[in-house]
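Just one protein chain is left out here, and the rest sit where they should.
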Amino acid sequence: MPREAEISLNEREFIKQALQEQIRLDGRAFDAFRPLELTFGDEYGVADVQLGKTRVIARISVDVTTPLPERKFDGIFQIVTEFSPMASPAFEVGRPTDAEVILSRILEKSIRRSNALDTESLCIIAGLKCFALRADVHIIDHDGGLIDAACIAVMAALQHFRRPDVLVEGEKATILSVREREPIPLSILHQPLCVTFSYFEDEVFLVDANLAEEQVRQGEVILTMNKHGEVCQIAKYGGATINPLALLNCTNVALQKVKEMTTFIQKRLEKDAKKRDAGGLLAELSAENAR
Amino acid sequence: MIAPEVTLTHLNRADGSATYTHIGYSIIGAVNGPIEVQRRDEQPEDATIEVNVRPAVGVGSPKERHLETLLHNTLRSIILTRLIPRTLVQITLQIRSLPEEDDSTGVNTSLTILPHLLHTALLALLSASIPLRTILTSVLIAVPSSASPNTSSTPLLSPTANELLRAKPVRSIHVFAFSGDRKLLLNESDGTFSYAEWAEACEKAEEVCCGEEEEGGVKLDEGESMELDGQVQEESLEKWLRGVVRRKVEWEQRWKSAT
């Protein structure tokens, strides 16, 4: 079975030594993210996130199905992550690695179970018809920080997505195509984002570790928060012990980072909306709808 | 015909990569290799080739498996597998976006995407410098139904999804792939057609892929098309491919003339 190549002893020692001297390999501060880049596709609901050399694409798609019998008033929302050999030869199709399982679990907890998306708004006719929303996460390039990048991608894609409008007449629902009526944005209740802390000896906590740093670290703590400072989940899968006070400090750092990223995503969404609205077509269409 | 847009070697992790965008299709291709092959897949005299096609939405279905088989068989004939025995060449093709009208054209969607997948795979292989016997170029040709059964209608060359939609109903579609030395590598056809129609489509495809037949076989172009700046319409897909490679080589050798 293919495995990720291990980092050499020299590199391991050097990274540790450098961290003791308060230096990161790429010259970043301990609590700094790599340069973040976010672009949207031509279609609604495609977000392409680049975090340093890591690249993740999230894509939202929608379908109509019957709701689950035990949740008649809810639509369905599903996040699918499958690694491909594109990101690393160590990833095999159909055989999830630990990293893949952790990523999908964290996204599930952070976004789905924290009710970031109002699934009730996806219901068309209770018990009969609902929208099934699906977020596909494609890992294109892997240089560490997959969880943070994937979370940004999914949240940005969700905010960018527009679902088709429906016309309900009694038991009959008609899906209106994009040409018939302007599609509508999803109802997002809050915007959780992940910040991963990698920790090393002597209580050194790094934000957004790259792959080399991830291979050297003693363990990781993944925090998910929204900009209001509400913690959605904290995960620490084994690894060396940490001081609870240090964890508190992490939440403070995370809040600041989440606020920055939320603003960044917002700005990019606005920029994209402006680009789409070239010529004021959108305003014209919405005026028509209002009549 | 509009030349496809290509970005080469833009991924950091994969050994070779290419993003290919053409008439609404956008595909990211990555190649890893030659790398260690798993024991069960090892071949004593040949390299093992693994092709993964990943759809934009959802996980792979039989359609993707079918495409993988077609790609595998075609690529196996151009990769010099004997030069790198007992290794693995891993080709991953991630479909990023499809034209909006792709589903409603009424023709086999696994054929409409096939030329684009082939081109992406080839470009990624070139970027990974995997030893190849030759290059390949591929094109889709659609034959719409004509008004009267006696007259044949003009075949559409590499039609966009929109053109297919307007030409509905389409009677048959054909995908052809040619090697650098004008040999037919792959042909997939769907629909009803006569042999004459097929032969006409094949001839036309060869012209688009390899250009007009010229005497003396392949000649090395020694800068006679230097003015080519990527925007110019390329006459054949082979010329287009040379243009792409020229840009790659210029980029790699720019340090020689840098200050």
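We call the chains A and B, going by the order they appear; numbering starts again at 1 in every chain.
Assume contacts are C-beta pairs under 8 Å (C-beta built on N, C-alpha and C of every residue); 3 or more make two chains touch, one makes a residue touch a chain.
Just so we're on the same page, contacts and distances are computed from a predicted model.
Novice: I want to check something: the complex is missing a chain, and I'd like its UniProt protein name from "Ribosomal RNA-processing protein 43", "ResB-like domain-containing protein", "Elongin-C" or "Exosome complex exonuclease RRP40".
Specialist: Per the UniProt record, the undisplayed chain of the complex is "Exosome complex exonuclease RRP40".
Novice: Using the touch definition up top, pick the residue from B:Pro4, B:Gly33, B:Pro99 or B:Pro115 that touches the left-out chain.
Specialist: B:Gly33
Novice: I'm checking contacts with the chain that's been left out. Which of B:Thr69, B:Ser104 or B:Ser129 qualifies?
Specialist: Considering the complete complex, B:Ser129 is the one touching the chain left out.
Novice: Which residue, B:Thr48, B:Thr120, B:Ser179 or B:Ser236, contacts the hidden chain when the whole complex is considered?
Specialist: B:Ser179
Novice: Specify the residue from the set A:Leu25, A:Leu68, A:Val101 or A:Val168 that touches the hidden chain.
Specialist: A:Leu25
Novice: Over the whole complex, note the residues of chain B touching the chain we left out.
Specialist: Looking at chain B, the ones touching the missing chain are residues 8-9, 15-16, 32-37, 78, 80, 83-87, 126-135, 179-181, 217-223, 226, 241-242, 245-246, 248-250, 252-259.
Novice: When the complex is taken as a whole, what residues of chain A touch the one chain not shown?
Specialist: Answer for chain A: residues 2, 4-14, 17-18, 21, 23, 25, 27, 89-90 touch the chain left out.
In this section, only the chains that are shown with their structure count from here on.
Novice: Mind checking the centre-to-centre distance between chain A and chain B? Centres are C-alpha means, answer in whole Å.
Specialist: 33
Novice: Under the definition above, what is the set of chain A residues touching chain B in their complex?
Specialist: Contact set of chain A toward chain B: 1-2, 41-43, 46, 53, 55, 57, 59, 61, 80, 82, 84-89, 93, 134, 136, 138, 140-143.
Novice: In the complex, go through chain B and note every residue touching chain A.
Specialist: Touch list, chain B to chain A: 11-14, 28, 30, 32, 35-36, 38, 50, 52, 54, 56-60, 90, 92, 94, 96-97, 100.
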